[in-house]
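Just one protein chain is left out here, and the rest sit where they should.
Note that the chains are named A and B in the order they appear, and that numbering of residues resets to 1 at the start of each chain.
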Amino acid sequence: MAKIIGKRIKRNEDPRLLTGEALFVDDVSIPGMLHAAFLRSDYAHAYLRSIDASAARERPGVIAVITAQDMGDEWQPGPPLVSPPPTVKDVIFHSRPQVPLVKDKVRHAGEPIALVVAESRYIAEDAVEDILVDLDPLEAVVDIEKALHPDAPLVHEDLDSNLAAHLIQKRGDYTAARAQADVVIKRKIVIDRGAAGAMENRGIVADWDAKSQHLTVWDTTQAPIPIRNGLAARMGLSESQVRVIAPFIGGGFGPKMMMFYPEELLIPWISMKLGRPVKWIEDRHENFYATTQERGQVHEAEIALTKDGRVLGVSHNFLHDSGAYDPYGLTIPLNTQSHVMGAYDVPNYYSDLKVVFTNKTLTTPIRGAGRPQGIFVIERLLDLAAKELGIDPVEIRMRNFIHPDAFPYQREIIDQAFAPLILDSGNYKPVLEKAAAMIGYDRFIKEEGPRLRAEGRHVGIGIVSFIETTGVGPYEGARVTVEASGKIRVATGVGTQGQGHFTSFAQIVAEQLGVGIEDVHLATGDTSEFHWGTGTFASRGAVVAGNAIHASALVVREKVLKLASKVLEAPEEELELEDGQLRVADIPSMSISLGELALLANPLRGAVEPGTEPGLEATAYFGPQYGAAAFGVHALILEVDPETMMVEIKRYVVVEDCGTILNPLILEGQIHGGVAMGIGNAFYERLVFDENGQLLNASLADYLIPSATEVPRIEVGHEETRSPLNPLGTKGAGEAGTIPVPALFAQALENALPDFNLEILEMPLSPNRLFELLQEKEREK
Amino acid sequence: MNGLYEVDLTVNGKNYQRAVDPRLLLSDFLRHELNLTGTHVGCEHGVCGACTVLLDGQPIRSCLMFAVQANGHEIMTVEGLGTQEKLHPLQAAFVEAHGLQCGFCTPGILMTLLPFLESNPDPDEAEIRHAISGNLCRCTGYQHIVDAVKIASEKLSP
Partner (left out) sequence: MKPAPFDYYAPTSIEEALSLLARYGYDAKALAGGQSLIPMMNFRLAQPAVLIDLNNIPDLSFIRGDEGGGLRLGAMTRHAQVEHDPLIAERTPLIFETMPKIATPQIRSRGTFGGSISHADPSAELVAVSVILDGLFRLRSQTGHRWVPAKEFFIGMFTTQLEPDELLTEIAFPPMQPRSGWALMEIARRPHDFALVGVAVVVNLDDENRCYNARIGLLSVGDGPVEANRAAEALIGQAPTSEPIKAAAEIAATEDIDPSSDIHASAGYRRQLVKVLTRRALELAFERASSIPS
């Protein structure tokens, strides 16, 4: 019976954060530190003819101005982060990674052209304005469908077209399935771009100490270890000469995972060149151009069903917007493909993916990472089928769910980990039943809805399901140490951006070593503490690092018991480990504290036995065979004001199944935050580009992140289907809140406006867009 | 005159005298001149609220004020609210309700709530949400923040 895992324990890290005593990157201050700013392109697509930085260099307080030319041979594109999947046949992939500074051609608005280093950020920005740049604008590629027209301008001129990649995946035989179907529904579905919008913008401080030949970098990265390894390689240093610290980070959500941003290479580079610490903090305006974005896709999708609503197959041709470069490979669209079959048993599947270059900021995963798009497609198709066949939306889902006995379920396509997609475990019906019960689905359909509509109110209900692949490898590691103080020190490679690792990971250790979580000190995101691992992304931190910590704690527990058995002269089975003490059961006088035991394990005299190690410490790794598949259902009731198109969410219900829950308080927080982001994605947030590739809403005043009045109270229910893939039985949950929300909104809005017979096939929406859609429907009548 | 300006102000009860460039934003002054890094900068255009501090007891956006303008005034930042050993009841309520995740927006929210709770000792959920509608949070979805405020209002005026 778990004592600490699964408990709603308050967070260890909160007092520091609440009193302003937690270090974020911009809080780092080093004597002699200089400040950087970038000259960025105003044009989305242009030839760079010349740069004249002489006035900038002469400005008092300016230390250096660097262009691509100034970098000489050290100017190199890339490195790419994720290569294309080797396991899929006939993949076409044109790798075009990002560049540190524009050399001859600008490919997106905001691309950095020059780096300025000065005594202050204020002076650096003054100097940026001194630089004279001659840019020859070109026609921009913005619309992803037009990007593939034969006469479209080329983002990368060494290619024949703007096709970045082409990949086909299939399962079974969709064409045959279609021929046998009673109903085939085909629609075009369009999903547009959004930003992660973390409250903290990116930032880097690099400090090259020439005397010790050591580089220290503070970086708002979700992946400090790969950054360290990459920097060492690029700078010609050994890995031990580089320390990367990801301190407290003000929200990650994906884009802080991208590597290498130009700034991540340039700031350490210039620090080494100048022999001085250099700081670069992204401002919010820059963030809209220089930090990655996501979600643009266009699907031509089709679903084939029997008249009972059984899905025979799904097919979709889709375009994915990569932006100007593609260092992140096919991760996002592979996730989309992995989720277009949803939680359903779809025996036949065909997917033709084309990734397209455009003159926009690059796309890399943002919370959901391609899964929301896949779920939007399947849930919409299913809803349209339900309407056409006269089947209730809950019923049609029940009829198609993967059966609990069918797990592990083979999807027979390749996923983002380049492995065949397998859904490990699940039990879907009870989750949907619970969600329907919590929102009062039957009562709403039969009584409440009709009654309110008779009063003239436009209320609607929505309920959708989704899967989420989580907890992918390759691996993470952890070291657990009992210190002489009796406190436990844990180190792991993943970073933390608010997910409560300091607490949930402490719980995992406390469970094994009989201490309170306040006695567990966790070091994350510092390569000098732990240097093997990947990073925090793809809802994998708790699953992969958590299990590594668990494995490590188990070994330490064994060591503790073995040594205590010797010291207390009692068999291990008779020992109790509680409150930091080892006790012989029923003999309270025979005890020793963990701290004392740790001292004994590290003697100053005597000999450590051969084949053993000093101390009470262990390092262990965990690499899951494949990712665990979580599942959930979201439901909501909303009301539309048909005069103003303003939407109010009346109730919002989530039932999630992410296996074993480490800390329900933290889990609920993740779900609330994910739903809030999903609401933003569904109804408020859209990056608007004009035909010249100019971003029209590059500020928080015009890019609408939901505030407290736009997010409802969210009721959360839980089901627990343990994953067989790891000892803790846990699955990831970081992105779950976000994934189904657009599909949910679409269903509920259609339900609220039945007279219009709306078909919502796009995301995001807004009251303005809703008005336009209804006007179109009026005109059709 | 294009030189430095003398400012004389009080921050968290302590008096400071400095010479500053007039264009130095108050947010940068607090963070980098006085090393009070608890106040965070999220947007520098007055929307996100992360930089909220109290000026003579009133909540303001420190990114929309120049440090020179604070001459002769009293400022309170999150560092003046409580310490790790002795949290202010409002801060303690945030721990209890899990009202923060990454913690970046949190100091600004605390400083917004302090005067709000003084003039609204018993707010309901809608009032709380409206009061913090000028503080963006990307992590929590706001629910646990609302719960924290309810707990705090009980503690501060039972």
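Following the convention adopted for this analysis, a residue touches a chain if its C-beta (ideal position, glycine included) is under 8 Å from a C-beta of that chain, and two chains touch if they have at least 3 such contacts.
Keep in mind that what you see is a predicted model, and the values were worked out from it rather than measured.
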Candidates A:Lys7, A:Lys103, A:His214 or A:His285 - the one touching the absent chain: A:His285
Residue among B:Gly38, B:Gly80, B:Gly99 or B:Gly134 touching the omitted chain: B:Gly134
Option from A:Asp308, A:Asp702 or A:Asp755 whose C-beta touches the chain left out: A:Asp702
Residues belonging to chain B that touch the chain removed from view: 1-2, 5, 21-23, 25, 28, 44-46, 49, 52, 55, 58-61, 63-66, 68-69, 71, 112, 116, 130-131, 133-134
On chain A, residues whose C-beta touches the chain left out of the figure: 121-122, 125-126, 129, 283-285, 643-646, 684, 688, 696-697, 699, 701-702, 704, 706-707, 709-710, 766-768, 771-772, 775
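Assume only the chains that are shown with their structure count from here on.
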Distance between chain centroids, defined by C-alpha means - chain A, chain B (Å): 29
In the complex with chain B, residue positions of chain A that touch it: 10-11, 13-24, 26-27, 29, 122, 196-201, 248-251, 253, 283-284, 497-500, 665-666, 668-677, 699-701, 705, 707-709, 711, 713-714, 737
Partner chain A, residues of chain B touching it in the complex: 21, 23-24, 31-32, 35-45, 47-48, 50, 77-79, 81-84, 87, 91, 94-96, 98, 100-107, 110, 125, 128-130, 132-146
